[in-house]
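Before I ask anything, let me first share the structure, which is written out below as structure tokens.
Complex shown without one protein chain; remaining protein chains in place.
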């Protein structure tokens, strides 16, 4: 066991953190609302090679792993960066994992094509509420037992009809009948590839929520140290302290679980998929509780759009909920954990 | 609307409270463990006419209603009195509501026969974990579409094989094949009568939990006002105060809901059954949370058997759980509330 | 003991609906949402015209003949449509205060004008540096002959953009202890030196910061005695805890969720409500909403009896707001991705109201007594525990 990051990972953490701090301050996040996409920032993220950082070097990627992707996702979450890095990384990994030359994998790796994945299997002609669907060139969709790549209609930047939502996410419905459709895989292989992609999305969204929670806690702490009520700093009230202490504890647990899930993926463990789901679940609870409390401690100011904490509060609730009701995922866990029916 | 008790009800509250305070102090409660039955106290309760207080006068009862029974149940809960008043009242009400001379209703009303009800329908020959089953002369059981009165084997005082349990309740399995069985009702009438009895049990157990919660809160408040830590009374810590304030608020809500359910029963409202279930559910949450917190505020002493708060903690958890997992009841509520499929 | 609910509303429901049908324009709901101002002056004028504002007030102060039950039913019907009356709600609080502590001249000056719809009053308690700790107000009022000169800034002066007055808490004895040097003034919003600046909120409401620069008001603007503002304000607070959500509005999250879940379908075609994981949460919400309602009834019952207000207002506000926040959060969880869709999104469930109400709910545990303040009050005044913080 070694819970320290490697020197390379520490260097990446520093670099990614600095990048997002500089390039995605709150003004950039606010300016990108309600769509939740900043094209200029996205170009910079692509130039850094982040979306393909976990793609093997011989496929043109960075040759790193999901621990490195999770690091990028954590700091994306911390700064609420309005770029679909998680979706692009998941889709790029999926495209490069599917055999055959017909795939647009190379374009995705090169950053010339923005791809995403519909999280839920589709029955009709519409993939509903696809994350990054409003800005993606290509959507990977599981329909029946076919894994499809759907291009168009329309390019990035909301042409596909962004749906206004709580989390300022570029989600959109994508039609399968008016786009250009390629079959990537069929049968059990298709289903398994899609499931893997969903697990990757869970893993990275869990890491992003870790970043959201960490920053929301800091905003809360900064505010209560600064503001006074009844003659003392708000930070001096025991009920405030104890909620912050609980949230801080949960955040450390979230961190351990997020990176354990990423490590398990890179180590090829059979438990990796289940750990990804568990990480997303716990990170969701932690991020929402932390952001809610920090917002509440802001008093009336927490309710104003002026303070940044509301940006975190809305996303803490919204980002994971795109994948659906948590309780359903909890209810599936015992079978996955103890019967090993599905990782 | 009139949320005050009538003068008669206030007089009853005073009398019942005084009775249980005097006759069921903690020493009596402790002495009756683990069976949870004090035969001498039971005789006094019967002499007061409490089990039949809601039976019509022309059937030999007290002619009052379920508000009065709920008052008795509240103070029974407050003192943790080791007597099966709730079960006996429910069974007596059921026996007197079933037509025909074959029923042992008169004996139950006169207090010469201790009756109870098996809360869950029975499929085989055993009614499992019947409340008061270890001390009752007669158990009313729903098997299929038959409502049965099962006498014996054995008399009161544990002969039927009390099962040691968390709440010091005289629960026991009762066999149908070795007892004397009478059919009280059949078909829809039987099912409806049993369901009504279960609702009555829920209503009165909710009231008993109100008493448990109220007293557990007092024990917690008394302790934190008395004990000091870090140079101040424990009562001065904000986190302690706030949990007590939340519990106190929930107790007032529990009180309103318990008596609304009892009033709705007496007023013959169709919502009475649903309100009884709702009252039990909310009272269960409140009593357990209140007793847990009060126990926790006792520090290490809360863990010792010496302090009374553990008596309340155990019963707050155990008494309602005899009826089964709360979540199942919550999940049935929407249909009962909004589709009016069953009150 | 009985829990029969007043039949007043039922009795007047039909007439109220007719009044609403004849007078209320549905686009006002959208307008309130668009503007973020939870007070529609056009509607207010009609309510005044037909004596609905004046219902139940004593005739000597402008009260009229309209049945208070009918008036309540009209407000209730409007609220069902989604209309808010936040400016009127605060006005009523202040009018009650004037009635309790004002001079006869003040009662005759302010109450009839308000009931005629000519006067609308926002609350000016909070300041940039004092939220829950209202008594820390720094705004000053200095006597100058027969006038007072007000200087300072107020925060969260909701509906001030359409109000004629702000009820301003100001420090009049700067050297007195914190709670002993405060006074309350009715400051006209057309007075020179008064300014208003919008503050946009998470729930879409637009509240305000209001600025007071050498604003001069006559002595008659002082409500209650000078330096007695803290006790004057607490008269109004009793009403505020009741107003924070109209108890007459019986629309509930459990109802709305059940209605949605009965129609919505899982991919396998079954109704969402048949999923025990959904039904269980709706059931739990229904129980807690019933408790909220009962605590509200208890508060109203005690208020109607007219005795000393007990803990019921604080308890009800605490339980209602904390439970409501949980319920809206759970509602979004139940709805899943669809729950995130804003009212502007086509096809959002219940027109996006769950998403909107979720955002709006965060402020309910702050305004009208933050949950922490309410718990302190319950602990100290109801449970007799020692004071746990410097001052209340």
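Letters A, B and C name the chains as they come in the text, with residue numbers starting at 1 for each one.
In the analysis below, a residue touches a chain if its C-beta (ideal position, glycine included) is under 8 Å from a C-beta of that chain, and two chains touch if they have at least 3 such contacts.
Everything numeric in this text was worked out from a predicted model, so none of it was measured.
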Counting the whole assembly, list the visible chains that the omitted chain makes contact with.
A, B, C
Using the definition of touch stated at the top, determine which of B:97, B:271 or B:310 touches the missing chain.
B:310
Write the list of chain B residues that the hidden chain touches.
121, 123, 128-129, 163-167, 169, 171, 227-232, 237-239, 288, 292, 295-296, 299-306, 310, 313-314, 317-318, 321-328, 331
Could you pull out which residues of chain C are in touch with the chain that's been left out?
275-277, 280
Residues of chain A touching the missing chain are 1-6, 9, 67, 221, 224-225, 233, 235-238, 241-242, 244-246, 248-250, 252-254, 256-257, 259-260, 263-264, 267, 278, 281-282, 327-335, 337-338
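We adopt the following convention: only the chains that are shown with their structure count from here on.
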Provide the C-alpha centroid distance between chain A and chain B, rounded to the nearest whole angstrom.
50
Mind checking the centre-to-centre distance between chain B and chain C? Centres are C-alpha means, answer in whole Å.
40
Among all residues of chain B, which ones touch two or more of the remaining chains?
237-238, 242
In chain C, the residues touching two or more other chains are 281, 372, 375, 388-389
